[in-house]
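Right, chain A next:
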Amino acid sequence: MIRPKNGRIILDSFDISKYEAYKRTELGISYVPAERELFPQMTVIENLELGAFTKRARKRKEENLELVFRLFPRLKERKNQLAGTMSGGEQQMLAIARGMMTCPTILMLDEPSTGLAPKLVAELFEVIRKITEENLTVLLVEQHMTQALSVADRGYVLETGRITLSGSGEELLVNPLVKQAYLGV
Partner candidate 1 sequence: MTIILEGKSLTKYFGGLPAVRDVDFEIGQGEIVGLIGPNGAGKTTLFNIINGVLKPDRGRVIFRGKDITGLKPHTVCKLGMARTLQVPRPFLNLSLLENVMSGAIFGNHNTIARSKAEEIAYRMLEVVGLNHKHYVIAKNLTLQERKKLELARALASNPEIILIDEYMGGLNPAEVKEAMELLQRIRKEYKVTIFWVEHVMRAVMQLADRVIVLNQGLKLAEGKPSEIAQDSRVIEAYLGGGVV
Partner candidate 2 sequence: MDKNQFRNDTIQILIAVVILALLPLLFRGAYQLRVLNLFLLFMLITIGFNLIFGHTNQLFLCQGALAGSSMYVSGLLALNYGIEPWLVIPLGTLLAGGLAAFFSFIAVARKLEAIFLGITTLSFQLIFQNLIVGLRDITGADIGFIPPELSLGPLTSLLGRSQAYYYLLIIILVVTLLIYRSVMNSNIGLALKMILDDEMASEIVGVNVRRVKITMAFAGAMLIGFTGALYGFFNAYVAPSLYEFTSLDIIVLIMLIFGGKATILGPIVGAGVFTILNEILRPLGPLTVLAYGVVLMILFIFFREGIIPWIKNKTKLPLI
């Protein structure tokens, strides 16, 4: 979406910072934005099928569909519902599931908890934990620090464009500076 002014993004040691968004998806980077960017007037299953649009993903469509239905049983129940008529939480699940349908090597989740009720947030992180068990790299940008860190192997704290803290999830979880960065106290 936005190309970096300086610096490079390296994936499997290829420099991909200059590619357009659709090419990044082709190369195996799946980005799930906070806005979700679903197709509101298509059904759940159509949304998922479009996730498997690229040649690479189309080959593995069936097994991926099985995988996301296993992770998100609710999507299976509602597979013929229009995406635009679902609740916020379900839409977020669908966005992540669609991201997984693209057969990524890395899944980037941008603030997935935006606008979700606490109970749903907990559910969401449970799923994210399960996704990591599927041998998929997840890059998570999140405001809900404690939950994010509890599922993360490593964490970075960004303040005004600079990385100010980094470490393993457990380390950061107990670091008082992290809380200070968030709450200013």
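Here is the rule we use: a residue touches a chain if its C-beta (ideal position, glycine included) is under 8 Å from a C-beta of that chain, and two chains touch if they have at least 3 such contacts; residues count from 1.
Criterion applied: all candidates are chains of the complex that A comes from, given by their letters.
Quantities reported herein were computed from a predicted structural model and do not represent experimental measurements.
Participant: Which candidate, 1 or 2, sits against chain A in this complex?
Facilitator: Selected candidate: 1.
Participant: Quick check: in the complex, which residue numbers of chain A touch candidate 1?
Facilitator: It is residues 34, 88, 111, 113-115, 117-118, 121-122, 143-148, 160-161, 173-174, 179, 182-185 of chain A that touch candidate 1.
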